[in-house]
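First up is the structure itself, then whatever we jot down about it.
For this depiction, one protein chain was excluded, whereas all remaining protein chains were kept in their positions.
Chain naming follows the written order as A and B, and within any one chain the residues start at number 1.
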Amino acid sequence: MINCVQCIEYLIVILMIVSAIFAVEWKDLLAAVVGMAAVSLFASIAFFLLQAPDVAMVEAAIGAAMSAAVFIFAIKRTERYESEGEGTGWWVRW
Amino acid sequence: MVKRALAIILILITGYWLANALAQVPFGADKMLVGKYYLENVKDQTGAVNAVTAVVVNYRGFDTLGEVTVLFIAATGVAALLWRKKRERTAKSEGSVVLQTGSRLLLPFIMLFGAYIFIHGHLTPGGGFPGGATIATAFLMLYLAFREYEIPHRVFEPLEGLAGIGYVTVGLIGLAIGGYFLFDWIWQTWQLGHDNIGRLFSAGFIPIIYTLIGLKVGTELTGIVDNMVKEPKEGGQ
Partner (left out) sequence: MISAYYFGAISLILIGLYATLTKRNLLKILVGLSIMETGVNLLLISVGYVSGRTAPILTEGATPQTAVDPIPQALVLTAIVIGVATTALALTVAINLYEKYKTLDIEKIRGLRG
């Protein structure tokens, strides 16, 4: 059994970065919110590995539950899909 | 396209600056200056065992009062921006049988767990803020399970206001007894709990303040959820 703590640290950080890239790139806004909650969850595990249990509890309770729930209620009252499309006005307004 | 290229150049420059600045802060070296004083004196001066809780409530209690004020302003702002004359819940169907039964069974246990977290804030990790958030999650679960559920507004809103007033009152009593705002009068003047370090009835006014903060945060986050779920009734505002 490989016994290195650094491997676990790198694994959690790489999963967090991949999740953040997916959260920014997906066009379905519900999927982006799930990606944001996943970033919060992996950050909570990283806080625990950095010997900070208070901060890990706060991040798990507020970042992963409340922040995602408030976002989903905002998506319910607006649109679900991001309407992408290169507008024809960037050289005028830039 | 120009916007995207300029954004990427800005991001690369910012990343280079951040990495250069962080290369001079060695990871894992002992660089505590203020933290060492707090760690050595926390058991005599405050009586709490959890050093982070003692710093948040006792040594830096005024900043926590500012944080509670910011939360209160945000919750009031959400309620003021979404105000209409008639609002109602617009869920189209109830939750499934599993969700309804599970939420009815789990509600008292979740509230008990949240209360445990904020009562034992000076002994175990946690404190008022995750305890309050757990209680708000219990009510969020009730909103998701039932179609016509609403929190009793006449109980929650006065409770939130009274908890906030209670925090300021504890500080003002400290001003009257000791000489400055948020003076720890239970630990230092009445000398209660000096032989009980590590058990429940110790640490001055930290359990009292964390109970008030836990109730306030729980009712506030539930109020935010309630305001964002309801939609304006069709056919006239």
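Everything below uses one rule, namely that a residue touches a chain if its C-beta (ideal position, glycine included) is under 8 Å from a C-beta of that chain, and two chains touch if they have at least 3 such contacts.
What you are looking at is a predicted structure, and each value in this text was computed from that prediction instead of being measured.
**Student:** Could you pull out which residues of chain B are in touch with the chain that's been left out?
**Tutor:** Missing-chain contacts on chain B: residues 3-4, 7-8, 10-11, 14-15, 18-19, 22-23, 25, 27-32, 34-36, 38-40, 42-43, 49-52, 55-56, 60, 63-64, 67, 70-71, 74-75, 77-78, 81-82, 124-125, 127, 129, 198, 217, 224, 228.
**Student:** In the complete complex, the non-displayed chain touches which residues of chain A?
**Tutor:** Listed in rising order, the touching residues are 6, 9-10, 13, 16-17, 20-21, 23-24, 29, 32-33, 36, 39-40, 43, 46-47, 50-55, 58-59, 62-63, 66-67, 70-71, 73-75, 77-79, 82-84, 87, 89, 93.
Note that only the chains that are shown with their structure count from here on.
**Student:** Write out the stretch or stretches of chain A touching chain B in their complex.
**Tutor:** Listed in rising order, the residues of chain A that touch chain B are 53-54, 56-58, 60-62, 65-66, 69-70, 73-74, 77, 90, 94.
**Student:** State the interface residues of chain B toward chain A in the complex, per the touch definition above.
**Tutor:** It comes out as residues 1-3, 50, 52-53, 117, 125-127, 129-130, 133-134, 136-137, 140, 221, 224-225, 228-229, 231.
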